[in-house]
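Reviewing the structure listed below.
Rest of the complex left out; these chains stay put.
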Amino acid sequence: METEFAAKLKKYRLSSDEYERAKKLLGRDLQGLEWALFSALWSEHCSYKSSKVHLKKFAFSSPRVLQAMGENAGVIDLGEGERLAFKMESHNHPSFIEPYQGAATGVGGILRDIFTMGARPIALANYLCFGDPKAPRMQALVEGVVSGISGYGNCVGVPTITGQTEFDASYNNNILVNAMAVGLFTEGEPIVTSPARGVGNLVVYVGAKTGRDGVHGASMASESFAADSASKRPTVQIGDPFFEKLLIESCLEVIQKDLVVAIQDMGAAGLTSSSFEMSAKGGVGLRMHLDRVPLRDSSVGPEEILLSESQERMLLICEPHNLEPVREVFERWGLDIQVLGEVLPTPEMELLWKNEVVCKINPALLTDHAPMHDRPFEKWQPKKQVSNLSPNGAGDVALPAVLGSPQAMSRRWIYQQYDQRVGGKTVRDCDDSVAVVRLPTTGRGLGIVLGCRPSVMRMDAQVGGYDAAFYPALELSAKGFEPLALTDCLNFGNPERVPIMSEFVASVEALAHASRLLDAPVISGNVSFYNETMGVNITSTPATGMVGLRPDIESLPASHFTQSGDEIVLWRLPGVSYALNASGQISEFSGSLEPEAVALWLKAVRGLVTSNGSQIRASRVVGKYGVGYALARLSTEVLGARVQSTGWANSASANPWHQETLYEVLLVGVPGLLSKVNEVAARHRSTAWKLGSVEAGALTLDNSEHALGNLLKIYRTGWGNHFAQLA
Amino acid sequence: MKIGVRILPKNEVLDTQGRAVESTLKSHGRSVNQCRVGKYVQLDLAETEPALALKKAGEIAEFILYNPLIETFELEVLPN
Amino acid sequence: MAQKPVGILRFLGTNCDRDVWQAVETLGLTPRWLWHEDTFHPADYSGFVVPGGFSYGDYLRCGALAAKAPAVQSLSEAAKKGQPILGICNGFQILCESGLLPGVLVRNEGRRFIDKWVKLKLRSSNAWTQSASVGRELNLPIAHGEGRFFLEADGIDRLFENNQVWCTYSDNPNGSLKDIAGISSPTGNVCGLMPHPERAVTTWMGSEDGRVILSNLLV
């Protein structure tokens, strides 16, 4: 008896403490389907039980926020009738098991979060962390993930316009696949939310039929990978971007015709999480006949129906008189629709199977009363901080060698597989560090950038947390965009380990602080814990996605040199300094960040860029591998530069071109630019130097001259060298 | 010796292509109970013994042709 | 007299429909949707565009499932009447699969989807290129996984003899036979093109060269 109970706990992945808690809430033992419900909704993935206490730190009120955390996606007001919904989500575990479908369904899932709210998806971005290119399966994982994203995103007709790709051995057995989607509401288009309302309204299922796909997926994503994870595989979820496209069009149509009261996609834990959340948030009950759920295979039973993660399905609530018009829309788009039941007055979920009540439970017990853990952590202490950088800390790192390394090489192989222009709004694509979309009705520019640099996170989780907001904000500012808001995807290892939890808390607090200073709230996000395989934890990776706004898209600075003779200015706000070694690691750093000063300086950068219009012709934020690498990236086949390191180099460093300081930016513009920068620089305890000028033919750093063709060749052929199987 | 490899999506796995073809056929009045769409691979092998050729084809299928998470395969010896 | 509207076909899975709509409006013309399940009267329209995308998910063969739609029957009538019809990307594939254009578009030589800007050359005049633009170089984006034009050898020769090859790549991105990017019907009113002219109609898009083709809708 005892062992049978233990086996059940194991199967449903509930701890005995959690079982006791559930029992106390119910006043009795769990029975029947309740096991499956508690298992799914109390999983880390659905309940955020280890992170909730800390996620609250993101909260602050801003008049721009129309919808914050808690809904499918956050929504901000852009003014002039335009509003934006966006969110980022992880699909790490499924992508490691089946990279193509894992990545594809990740894209599908994040898109549904956006259009369920009534926003038309206008852009996708992806944040990918892979292991060492030589690690087992890595070439196939890269191939699968990239083709999965491209296969899904291209077909569904949403352009992928930016991304970030990292390589580090800590991801060898646990890659990260995070996808971000951005949706737009134009003037007059309603925002729809998920709380169920209106006693007697109908509960309607639309979209694909239900199969056994991903049953127990949500609770599995909340566990570390074991070596035998293959044996635990549920049926792989298959994404159908064609179906998703039909779902986008039909859902947007019923929403815009004002035919639905509430709508929610069936994501993790499928029908269970969507219906329980709709019911709990609305403070009403739902009666659902589970045997009415359209099935792909008639042998699928009630528990599997509740837990299935079959893709491309939605649950909506509509008034009875609107059922026929709703049906007409979905059928025209070739989709199934089925009424499952109705809204009840008391907050009780009533599940039926062949007209028999098989479960009756207050949904709040599973949602609001889910366990919350304040997992132990330690106050943050920098571990790699030194007072002076050692002269050879970074080793021998010549520019050409660096350019061909996995960390630095061109990612074009990836993004050339993405449709970057469908939708007809793309101004700047994946070739640029900041993606730019033209907002169709007002002609304003929307900038999108991803953030979080794992190398900086490995150096210091607190600095890395600040950087996850400041770096993308600086990239936006250097193109004249005002940073507006953020989404995040917090990828961490096992939260039950104190060092991991400490990094989580340090980086979340830093990110929250930075976002407040920038007045760019975190409006949506996702936590992925247990990225641990056979005892190895990934680099803590709080990925971010940031959006910014510009009043127009005229005189947007380029990301490469455009004119010979232009002046090149380095503008620095001194903070933390370090150098990456050839393998992308940082062994030590000096200095510290002053977050308040950074936030103010960012405003000054944007102010300078926007007030100088076409006089600033190009800009680039200095990042990995320092000023030399940034200059190489600004160079084209014909235009390079002649630059000097006198005056601005940090003395202790062996190679000034290779050092990075948080924060610094390169501005390129008409001669006389330095004096313009200097007018504002001093006010921010920042300094600017003229490094030299744009020149045709070569990139000359002090006395070493690099032929442009050679630099470009190394940068572009890096991919083929490291991914020979894919070239 | 030629070996044919029929690769089909597993029964319990969603067949996106089959679903689309099925519904197009239906809308043109050519209804079918079900349609599954998979791959067909024809291997021309040096082996001349059917048993050996089948063994090698099976190894190749396991190695590269099919994805065991979502597909099943069957082999057949083809006339020359 | 106001010009008749431009008909834009929409199949399940078409995804460049709104982009074509936007481009047609940019030219000052009136677009109209033509739904795949419905037939239409060709005479009500001044011309037709079959937009790109992934009709029916590109399942089975791209364009094959869409080619059977009732709207394509009406489109065939329009083709016979000599009305201008342009199929872009997946629209080109649909025109081939429906027999309105010869040949077929198969998987890119490198097997992967390619999104990039390409240089093209206009080679002959037809309903979508004026004779003045023959010889002109265009800069347009491509975005396709199956853009390699195929037809048996003597068929290809005939296309060239009849001036049906109207657009070629300067640097072949996908292994297309004879660098073919676009072909036309013998009469020149039905044209297919793999690159996307509707994605290049304003400077902020990166090029305005798409107008060279689409502005032929203005009569």
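The first chain written gets the first letter, and so on, giving A, B and C; residue counts start at 1 in each chain.
Quick note on the criterion: a residue touches a chain if its C-beta (ideal position, glycine included) is under 8 Å from a C-beta of that chain, and two chains touch if they have at least 3 such contacts.
Treat the numbers as computed from the prediction; the structure is a model and nothing was measured.
Stoichiometry of the complete assembly recorded in this file, written with the chain labels shown: A x1, B x2, C x1.
Note that only the chains that are shown with their structure count from here on.
Per-chain CA centroids place chain A at a distance of 36 Å from chain C. Shared contact sites, meaning residues of chain B that touch two or more other chains, fall at 16, 20. For chain A, residues touching at least two other chains, in rising order: 240, 242-243, 334. Against chain B, the residues of chain A that register as touching in their complex are 97-98, 101, 208, 211-213, 233, 235-236, 238-240, 242-243, 296-297, 310-311, 334. Chain B contributes residues 16-17, 20-21, 24, 28, 37 to its touches with chain C in the complex. Taken in their complex, chain C has these residues touching chain A: 12-13, 15-16, 18-19, 22-23, 53-54, 56-59, 112-116, 141, 143, 145, 196, 198-199, 204-205.
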